[in-house]
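The complex is shown incomplete by one protein chain, all other protein chains being positioned as in the whole.
First chain written, first letter: the chains are A, B and C, and each begins at residue 1.
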Amino acid sequence: MTAMEFSLPVRVYMEDTDAGGIVYYVNYLKFMERARTEFMRQLGFGKDWIFSHDLMFVVRDVAVRYRRPARLDDALSATARVLRIGGASLLLQQAVRRGDDELASAEVGLACVARDGVRPRRLPQEMLTALRAVQGDNHQGEPA
Amino acid sequence: MTAMEFSLPVRVYMEDTDAGGIVYYVNYLKFMERARTEFMRQLGFGKDWIFSHDLMFVVRDVAVRYRRPARLDDALSATARVLRIGGASLLLQQAVRRGDDELASAEVGLACVARDGVRPRRLPQEMLTALRAVQGDNHQGEPA
Amino acid sequence: MTAMEFSLPVRVYMEDTDAGGIVYYVNYLKFMERARTEFMRQLGFGKDWIFSHDLMFVVRDVAVRYRRPARLDDALSATARVLRIGGASLLLQQAVRRGDDELASAEVGLACVARDGVRPRRLPQEMLTALRAVQGDNHQGEPA
Partner (left out) sequence: MTAMEFSLPVRVYMEDTDAGGIVYYVNYLKFMERARTEFMRQLGFGKDWIFSHDLMFVVRDVAVRYRRPARLDDALSATARVLRIGGASLLLQQAVRRGDDELASAEVGLACVARDGVRPRRLPQEMLTALRAVQGDNHQGEPA
């Protein structure tokens, strides 16, 4: 079984574009974060759940590959799926697509920390269970 | 004596533009905020001073008029000067210029509040004195 | 009959917030532009229609009033309705609300220009007809 992919529709507005007439490359990361947020919300881990558990996810590293530009008014989808689950970290595979065309893809490494933004926190058991359920069997070795 | 105008150089980068090939109109407000911040810092009221006095300025209203577009790589100046000083508020006249060309102008109304973001706070005497000194005699009636 | 109000759901993501813990005040203008764009699209005037008629709308002036802050994860609505229709211009009333709470409101003045961004263009008859239909009878005097 492969990992389940979450997908969020994203419309391109003027705010997202640049003088090249295309989506400003930095903004794909915003689309991907929207998808991550809704993915976690759908799993039951919206802001209230996360904050009430004194957690926060911070981005540790991002590697993005840009393939094709998106343009004003495009109807895109931003996706997220779980690549690897660590004790206090999470690696997601994300993409921005227009139809079947992959415009940009990224691996996004997140650390789970206390809300002070500093101390690492283990992913709660409830979250681990839910993330593993959507991860399928594309486990890439042991938790990091 | 007219009010002293503070001016901050601003360079236009790709991040500031939109698919129209010009500076995205919303971003002039960012340029103006940078100018306000440096204006206050020059008067002695940088972030540390303001926070240590349990103050914060919040924007209450903005009226902007757009005249001419700025373009990628333009060397602009963003300006600020005091229009009116109230007990717990401040009205600034701001502009974005390219040379002598005024590209956009705005009146920006700020409220002085406690750092909880809610309770109004009177402008401290030291700030009043400094602001009046640069306001010149273009007082428009009584403090609001 | 009052003017019809168009409303677009907007979710607040991290990208929209600032260090005050609230939505960065400049970003309400982005929410409002999304609503304008979808409002025009619903009336039949999406990007393709507008561009194929060699038209473009540019913002001439904006007056915003901020009342209450929006916060991370809020489910907001951004609204638009027609206040005044001119020969080559349009005045919209817009707001950002959380439930019944109006967080920010604005009057946004748009000019209709050729795609060179300079020459004014009259609103096409088809657009005039559609805009008047949703304007109801809150005409504020003659077209500007």
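As a working rule, a residue touches a chain if its C-beta (ideal position, glycine included) is under 8 Å from a C-beta of that chain, and two chains touch if they have at least 3 such contacts.
Owing to the predicted nature of the structure, the values given are computational and were not obtained by experimental measurement.
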Seminar exercise, completed: Missing-chain contacts on chain C, rising order, are 14-15, 17-22, 24, 26, 71-72
Problem set entry | Missing-chain contacts mapped onto chain A | 20-22, 25-27, 29-30, 33, 56, 58-66, 69, 117
For this session: Spell out, residue by residue, where the missing chain touches chain B.
Result: 11, 13-15, 30, 33-34, 37, 46-48, 72-73
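Convention: only the chains that are shown with their structure count from here on.
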Seminar exercise, completed: Min distance from chain CA centroid to global CA centroid: chain C
Exercise. Compared with chain B, which chain's mean CA position is the farthest off?
Worked result: A
For this session: Averaging only over C-alpha atoms, locate the centres of chain A and chain C and give their separation in whole Å.
Result: 30
For this session: Can you check how far apart chain B and chain C are, centre to centre, with Cα atoms defining each centre and the answer in Å?
Result: 25
Exercise. If you average the CA atoms of chain A and of chain B, how many Å lie between those two points?
Worked result: 36
Seminar exercise, completed: Multi-partner residues in chain A (2 or more other chains touched) are 14-15, 72
